[in-house]
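Notes for the one structure printed next.
And then subunit A:
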Amino acid sequence: MELKATFISGRTVDQGCNLENKTSKAYFDAAGYCEMNSADAGKIGVEPGSNVKVATDFGSVVVPLKICEGNPDGLIFIPMGPWANAVVDPNTCGCGMPGFKGIPAVVESSSEDAPTMPQLMARLK
Partner candidate 1 sequence: MSEMLIKNATVYDPINGVNGDLMDIAVKDGKIVDSASGSAQVIDAGGRLVYPGGVDAHTHIAGSKVNVGRIMRPEDSRLGLKPKTKLTRPYTGYTVPNVYAMGYRYAEMGYTTAFEAAIPILKARHTHEEFEEIPIIDKGGLTLFGSNWMVMDAIRENDQERLAAYVAWGLLASRGWGVKVVNPGGGEAWGFGKNVSGLDDPVPNFEVTPRQIIRNLAEVNEKMDLPHSIHLHCNNLGKPGNYETTLASFDICKDIKSKRDRQSLHVTHVQFNAWGGNHWGDFESKSEPIADYLNQNDFLTIDMGQLVFGSATTMTADGPVQYANARLLKARWSNGDVELEDASGVTPLEYHPQSYIHGIMWAIGLELALLTKDPWQVLMTTDHPNGGPYVNYPMVMTMLMSQKRREQEMSKIAEKTFDRTCIAGIDRELDWYDIAIKTRAAHAKVLGIVEHGKGHLGVGADADIAIYDIKPDETDATVEFDKVEAAFRRSAYTIKAGEVVARDGEITAVPMGRTYWVKTKVDNGGYDRMMDDLKMKFKNYYSVNMANYMVQDEYVERPYVVETEYK
Partner candidate 2 sequence: MIIKDVLCPFCGCLCDDLAVEVEDNKVVDVKHACKIGASKIKGHDRIKAPMMRDDKNGEFREVSYDEAINESAKILANSKRPLLYGWASGVCEMMKKGVLLNEEVGGIIDNTASVCHGPSALGVHEKGLPTGTLGQFSNRADVVVFWGCNPVQAHPRHMSRYSVFAKGFFANKGRRSRKVVVFDVRKTDTANLADDYIQVNPGEDYMVLSALRAIVADKADVVPETVGGVPKEKLVEVAEVMKGAKFGIVYFGMGLTQSRGKYKNIDNAVSLITELNAHGKHSIIPMRGHYNVTGFGQVCAWETGFVNAVDMSRGIPYYNPGETCSNDLLMREEIDAAFVIAGDAGAHFPAQSIARMGKVPVIQVDPFHNPTTEMANIVIPTKVSGVELEGTAYRMDAVSLRMRKLVDVDFPSDEEVLDKIIAKVREIKGASS
């Protein structure tokens, strides 16, 4: 099952705490996940902690799922950081700012492992 969703990224306390600690497991835990509400999670049959693959026109990334009931239906959130960056829109729309929010995405269950930060970066070299 696939979920058609709108993707946004943003800050969190834990992501902030680990901004200078980005090689750590703590940073992965803080920034490498995808949040949606439980109804959406139900639609794709994924339990919290299991991995989902988030894909947009600009790339895809596998991260563990978290539940956040504050998200309306169809809205998914990944904290700002390398995992979110794999799926954001790099086009700057004539004003310098890439698209970090409001990007159409497709989410589905994934059996792949979530990449670590160095693995993600290695893909880009």
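On the choice of candidates, all candidates are chains of the complex that A comes from, given by their letters.
In this text, a contact is a pair of C-beta atoms (placed from the backbone, for glycine too) under 8 Å apart; a residue touches a chain by one contact, two chains touch by 3 or more; residues count from 1.
Because the structure is predicted, anything quoted here is derived from the model rather than measured.
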Touching subunit A here (same complex, options 1 or 2) is candidate 2
Candidate 2 partner, complex, touching residues on subunit A are 6, 8, 10-13, 16-24, 58-59, 68-72, 75, 77, 80-82, 85-86, 88-102, 117-118, 120-125
